[in-house]
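Just one protein chain is left out here, and the rest sit where they should.
A and B are the chain letters, set down in written order, and residue numbers restart from 1 in every chain.
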Amino acid sequence: MSWVYIIDIIGTLVFAISGVLTAIRHKFDLVGSVIIGLVTAVGGGSLRDMLIGETPVGWMTDINYLYTVLLAVILTYLFESQITKRTKSMFLFDTLGLGMFTILGVQKTLNVGLSIPIALLMGAVSAAFGGVIRDVLTNEVPLIFRKEVYATACILGGLVFIALELFSTYTNLNMIIAMLTIMVLRYQSVKRGWSLHI
Amino acid sequence: MSWVYIIDIIGTLVFAISGVLTAIRHKFDLVGSVIIGLVTAVGGGSLRDMLIGETPVGWMTDINYLYTVLLAVILTYLFESQITKRTKSMFLFDTLGLGMFTILGVQKTLNVGLSIPIALLMGAVSAAFGGVIRDVLTNEVPLIFRKEVYATACILGGLVFIALELFSTYTNLNMIIAMLTIMVLRYQSVKRGWSLHI
Partner (left out) sequence: MSWVYIIDIIGTLVFAISGVLTAIRHKFDLVGSVIIGLVTAVGGGSLRDMLIGETPVGWMTDINYLYTVLLAVILTYLFESQITKRTKSMFLFDTLGLGMFTILGVQKTLNVGLSIPIALLMGAVSAAFGGVIRDVLTNEVPLIFRKEVYATACILGGLVFIALELFSTYTNLNMIIAMLTIMVLRYQSVKRGWSLHI
């Protein structure tokens, strides 16, 4: 099992937990929690795969992703108060997922033969659109349109990854640097309240 | 024409009628009624087909589904008051559609070679996500997240179907038993006010 796979699963778990927390806050029932958890974790990647024509969508051919989402539902119901207290750890793992989802989305789109700008866009869609669909389903205006340097961090990190791949064949290292870029950008943007309002 | 096809068409008609009633309640115009009727009836199956890569989506290759939706629009405009009075008959046909859409969704997903848990999920998506998309388009929080044992009935019925298929080759009979399971679960859940809040 590669480190990429492990971080991908961790990202899925944390994204799903954040979805389930949203569902609980909206007083959804168990089914609602599963759906919102699933959509938050795999919705972005599903949209990317449907758009680029890589179907069945990725998470369907490896059952571990669905089980990870179900685990997230159980963990969140059992340890809700502890999880909501650990905002810092949750945020760390969330940025980890953000970075990994972006890079994997960029890679998958390039592998289909699409261009670099489309790959950057699909990297951001992979990482950010699960949250957009979650917000639409809970009848809220998607958060990323308003307040946060979120998709921007993904696009810049994706750009770093593609640039590094041009000069170096150490893909693992390139991924790590690009992910760290995304994590740092995201962390700094929240800490300093960066925004892109013009 | 098989009994499966007939019930599938009846389910399409009733789902579409319920969509058109929603559109009328929201004071949408004729186009809005057609779109909401269509989305309610074929939206779940379309999402399933796009996710599993079975495109063009099913209803596009058999024009009867589109005609059934248009018939539903005409019937609802002509007989709105009579239809809204017949809540019991409508509910019966609605559960019939729910059962059939679920089983057909499970079958189609298994035929693509995907796993049983994914097939159960796609069965529920086929039956329940038309209503979710309808609710999103009419700017309401999807009902199934809050109050009803709806998707759960689909998943349990799908499980019954798959279990029966392992032991018996009488697929028609297995389908009927699974559909009855979904119909009874759905009927009882509404009658007794079951919910899955934890």
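Just so we're on the same page, a residue touches a chain if its C-beta (ideal position, glycine included) is under 8 Å from a C-beta of that chain, and two chains touch if they have at least 3 such contacts.
Here the structure is a predicted model, which means the values were calculated and not measured.
S.K.: Quick one: say which of A:V136, A:A163, A:I177 or A:V190 touches the chain that got left out.
M.R.: Per the contact definition at the top, the residue touching the missing chain is A:V136.
S.K.: Which residue among A:S89, A:S115 or A:Q188 touches the omitted chain?
M.R.: Only one of A:S89, A:S115 or A:Q188 touches the chain omitted from view, namely A:S115.
S.K.: So one chain is hidden, and I want to know which residue out of B:V4, B:I35 or B:A163 touches that hidden chain in the complete assembly.
M.R.: Looking across B:V4, B:I35 or B:A163, the contact with the absent chain belongs to B:I35.
S.K.: Which of B:M60, B:L92 or B:L173 sits in contact with the chain that's absent?
M.R.: Checking the options B:M60, B:L92 or B:L173, the one contacting the hidden chain is B:M60.
S.K.: What does the interface between chain A and the hidden chain look like in terms of residue numbers?
M.R.: Per the touch rule, chain A residues meeting the hidden chain are 50-53, 55, 112, 114-115, 117-118, 121, 132, 136, 139-142, 144-147, 149-152, 195-198.
S.K.: Can you list, in ascending order, the chain B residues touching the missing chain?
M.R.: 23, 26-32, 35-36, 46, 50, 55-57, 60-61, 63, 66, 77, 136-139
Just so we're on the same page, only the chains that are shown with their structure count from here on.
S.K.: What's the distance between the Cα centroids of chain A and chain B, rounded to whole Å?
M.R.: Each chain reduced to its C-alpha mean, chain A and chain B end up 30 Å apart.
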